[in-house]
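Note that this complex is displayed minus one protein chain, with the remaining chains in position.
The chains carry the letters A, B, C, D and E, assigned in the order they are written, with residues numbered from 1 in each.
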Amino acid sequence: MQKIEAIIRPERFEFVKKALEENKIYGLTVTDVQGRGDQKGIVLQYRGGEIIVDLIPKCKVEVVVKDKDLQMILDLIINAARTGKIGDGRIFVSPVSKSIRVRTGDFEK
Amino acid sequence: MQKIEAIIRPERFEFVKKALEENKIYGLTVTDVQGRGDQKGIVLQYRGGEIIVDLIPKCKVEVVVKDKDLQMILDLIINAARTGKIGDGRIFVSPVSKSIRVRTGDFEK
Amino acid sequence: MQKIEAIIRPERFEFVKKALEENKIYGLTVTDVQGRGDQKGIVLQYRGGEIIVDLIPKCKVEVVVKDKDLQMILDLIINAARTGKIGDGRIFVSPVSKSIRVRTGDFEK
Amino acid sequence: MAIDTGTTAWLLIATALVMLMTPGVGFFYGGLVRKKNFISMIALSFIAFALVSIQWVFIGYSLVFSGDTGGFIGNLSNLGLEGVGMEAGPYSPAIPGLLYMAFQMVFATVTMAIITSGLAERVKLSSFIVFAALWTTLVYDPLAHWVWGGGWAQQMGALDFAGGTVVHISSGFGALAIALVIGARSGYGKYMMEPHNIPMTLLGAALLWFGWFGFNAGSALAANGLAANAFVVTNTAAAAGALAWLFASWYHGKPSSLGMVSGGIAGLVAITPACGYVTPLASIVIGVTAGLICYGAMLFRMRKNLDESCDAWAIHGVGGLWGALATGIFAAAAVNGASGLLEGNVHQFVVNAICALAALIYAFGVTYILAWLVNKFMGLRVSEDEEYVGLDISQHGERINA
Amino acid sequence: MAIDTGTTAWLLIATALVMLMTPGVGFFYGGLVRKKNFISMIALSFIAFALVSIQWVFIGYSLVFSGDTGGFIGNLSNLGLEGVGMEAGPYSPAIPGLLYMAFQMVFATVTMAIITSGLAERVKLSSFIVFAALWTTLVYDPLAHWVWGGGWAQQMGALDFAGGTVVHISSGFGALAIALVIGARSGYGKYMMEPHNIPMTLLGAALLWFGWFGFNAGSALAANGLAANAFVVTNTAAAAGALAWLFASWYHGKPSSLGMVSGGIAGLVAITPACGYVTPLASIVIGVTAGLICYGAMLFRMRKNLDESCDAWAIHGVGGLWGALATGIFAAAAVNGASGLLEGNVHQFVVNAICALAALIYAFGVTYILAWLVNKFMGLRVSEDEEYVGLDISQHGERINA
Partner (left out) sequence: MAIDTGTTAWLLIATALVMLMTPGVGFFYGGLVRKKNFISMIALSFIAFALVSIQWVFIGYSLVFSGDTGGFIGNLSNLGLEGVGMEAGPYSPAIPGLLYMAFQMVFATVTMAIITSGLAERVKLSSFIVFAALWTTLVYDPLAHWVWGGGWAQQMGALDFAGGTVVHISSGFGALAIALVIGARSGYGKYMMEPHNIPMTLLGAALLWFGWFGFNAGSALAANGLAANAFVVTNTAAAAGALAWLFASWYHGKPSSLGMVSGGIAGLVAITPACGYVTPLASIVIGVTAGLICYGAMLFRMRKNLDESCDAWAIHGVGGLWGALATGIFAAAAVNGASGLLEGNVHQFVVNAICALAALIYAFGVTYILAWLVNKFMGLRVSEDEEYVGLDISQHGERINA
């Protein structure tokens, strides 16, 4: 299995959630985070000087998926999260070796 | 080493912490998260209609363990976190390639 | 690519951020977490008895880096985060198989 | 007697101060529950306030203050405030009748708010509304009539300056009764249900302490020396209660800020019936004792695993009971003409004890029955799932997003 | 007439109560916006308060209350409080002239605070300051003169006891105008912008409700039966409004606590002009209607996708309009000598309607022009990036770290 970690704009989260839902992907975990991207955050002009706001609130969505679904789900997330402007976020994928349902103790494939 | 990521009911966290402690497992990291499981959240009946509360507060417990301890610790967590009812949560295991103690800079086995 | 997960003292975060910045590493994600280390937390003497405060607020910094930069960045973080006292934190490194920029949909090397 | 502007000014603001106590209760309780029920807890206080405000104008005031039916209840001649006007009324020679009505109204509202302690984090909103309408009419109104409206307790000579019996015994033991009917929160005793936001509880306590000056010193219905005495003893009893609970809990563990303000409220509750009859030094004794007794009551409740978790019973119920007795003990003729046990007046003590007990039994019993009936016909309690996601979402469709 | 200590005491505290409404508005609105603009929203209220306090002392009071220039505005003879002193003034036979000035001042400040609804989460601080200075001088001061300072509306006999027209219609329709000029928040309508901290809104509501007693009952400028009447009807209208909105929204979905307090504020707004003229029972009708109408106005605003999101328009504007009409309808001679429609006085109703409409048009129009001018010369709005990171950081360099 694979873990998708998508760090997106908080205001796009509802769209991502809905897109997944429409494709019958329900399981997900969300965390409030703050992030800085390669653009070094947002630069505000300020009376001659400037202020850099380098940590922007983001929403981290974690979805653990079967290997075969990975690409489809990535596409869903990217489409739902994208605005085309700087700050849209990043997605990281990493391997998961085991997934267990606590209620039953069952391993999932 | 392996990273265990257990997404459990917040109200079971104390039990998990204690269970680990009794087995001399002290190191752990906790994060407040929200999650939706395969059951799509909780459905509330509401005057003819219904409301779906699809994000439920959960507690994410991360424990990095030696490979040989993995199964024992998984069992501990599962037992302490389980109530048998929907919403008990999920555990994901993934590989960790390095673990370093900041204070000393030492790598851990 | 590799994901560095550094769980550090919140009051050292500014130093870590700055150290990375000075080396042109901008991308990072931060989460407020709580943790217990091998020292089992902080023990407060209390009128004969004692109280153990076993969850201490920490700051989790995640940086996904290219394999070749890993060691350099680890050193940066360790140096910036270290105070030499108990509670300095832990760093875990794990593999990342894909990294995608949402805005463009591009994979990163 | 003509309306006096100074007295009227004082009662106007005293009424506003007491009004502020109702959200004060909401914040006090709101900080104590889990985050998912914070909005619900404050909302219950506001609803209690709005509902009782309307009930009072339509029938409550009349039931309490117009005439007397067998010592038990008033009659309906002031229905809809008929006959209550801008000129002085029978109970208030120096202030407008409408103002007296309003001052009494805010007592009824805050009493209803205190009771929500026993329902915290599990009550169904619709059932609460029905229960509240019944309770204020069938429990509060009779009790207020007994003590202030010319009912049997007043005829017997019971002393209750600002409502220890009417407000605190009734709501404290009422909260206990309803907590027994509704049952403990799911998971209670199995895992920790820590207060989620103590600073909001401290804010509520500050508003309560502030408002209580209107409550107690306003009950003098005058801006005079007696009001000043009530003001002073209110504050010293509260301060003494706060320190007593603080030190008592320190002895057993950590001196929590919650303990401190609980002690402060305990002191305020206990001095309520006494504040027009006792001296400042007596008020310190009353306050210290209140802090210790109510702390003990809370420990007892916890040992019994009773989920009345905002402690209306331990603080308002037990503190109110102690206050009623203390009034019978410490009343000093020099303050207001009435003597208590310490000045040799056994009679006063007995009368106060009887009335307090009668109120306790009536409040507990009738509340139990009402709660039982509402539970039977509507269900007092939300479903397990609704309780799990919290009342903010399940009852109000709202949540804290901060 | 000599200064009366009771009346003075009441007006001193009433002024303080109204002062507290300004931060009350700040917290009410602050809880409704997104977390990144919480500080900004409260700060705007404080700034409004400080700025108008100074403006009022220098010129505002004079423009409103000294003399009359064509029925439209006062003159400059009280500039810098020249001639306003510790003895009784022309408007206030029983209280010091300075106190009357202060009481009027806090009305001007809270009006300015209410308007910030239309600018929430996107206004540039410097532009707000310029706008506020202009608005209070060119919109508030003339309107206050019309109604209270001997202007044309007062001459015509319009009834506005505590400022329904001056305070609420002006700020409500002003907020609408400025919201149209500044435009919706970026992303509005595309994604949810949930209130981030309802309990803070409830706190603000509690402070508003509390302060409103000073606002309305203080407007009697006396501690007498009329003040008591104003006090009582204020509370009953608010309670009725709260319950009405609660039940109406329950019918459509969940009964939110926000709806409840919005209804309470709607009731308070609507009773404001009427509180010195109507009976308690009429106030319940006024309050219920206010709750329903304002709820409808809010739904209408949402359907129109109009980003005036703290609803100053729906609650203060529409509620104020209803209040002005309701005063013309329900005024009862028994209360204060004035009769409304129900007692056959069509004239009063027409006068009140005309004045309310004139105020509405004036406030909307001039606000629009002022906002347009400020926008043209300074830009009313922050940049897109500044809006994205939030005004707390971009305008104040502060953030919530809790």
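The rule is simple: a contact is a pair of C-beta atoms (placed from the backbone, for glycine too) under 8 Å apart; a residue touches a chain by one contact, two chains touch by 3 or more.
What you are looking at is a predicted structure, and each value in this text was computed from that prediction instead of being measured.
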Among D:79, D:184, D:206 or D:302, the residue in touch with the chain that has been omitted: D:206
Sole residue of D:157, D:183 or D:225 that reaches the chain not shown, by the stated touch rule: D:225
From E:194, E:384 or E:398, residue that would touch the chain that is not displayed: E:398
Those residues of subunit C which, in the complete complex, touch the missing chain: 11-12, 14-15, 42-45, 51, 53, 56-57, 87
Contacts of subunit E with the absent chain, listed as residue ranges: 3-10, 12-13, 15-16, 19-20, 23, 26-27, 30, 38-40, 42-43, 46-47, 49-51, 53-54, 57, 80-81, 85-87, 95-96, 98-99, 101-102, 105, 125, 200, 203, 392, 395-402
On subunit D, residues whose C-beta touches the chain left out of the figure: 4-7, 9-10, 13, 17, 35, 38, 194-199, 202-203, 205-206, 209-210, 213-214, 217, 222-229, 231-232, 235-236, 238-240, 242-243, 246, 253-258, 260-261, 264, 280-281, 284, 335, 400
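Here is the rule we use: only the chains that are shown with their structure count from here on.
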Shared interface partners, meaning chains that touch subunit B and subunit E: A, D
Greatest separation from subunit A - chain, by CA centre: D
Copy pair subunit B, subunit C: interface residue numbering same or different (half cut): different
Subunit B-subunit C separation of Cα centroids, rounded to whole Å: 19
Distance from subunit E to subunit D - Cα centre to Cα centre, in angstrom: 33
Residue numbers of subunit C (touch at least two other chains): 31, 94-95
Set of subunit E residues in contact with two or more other chains: 254
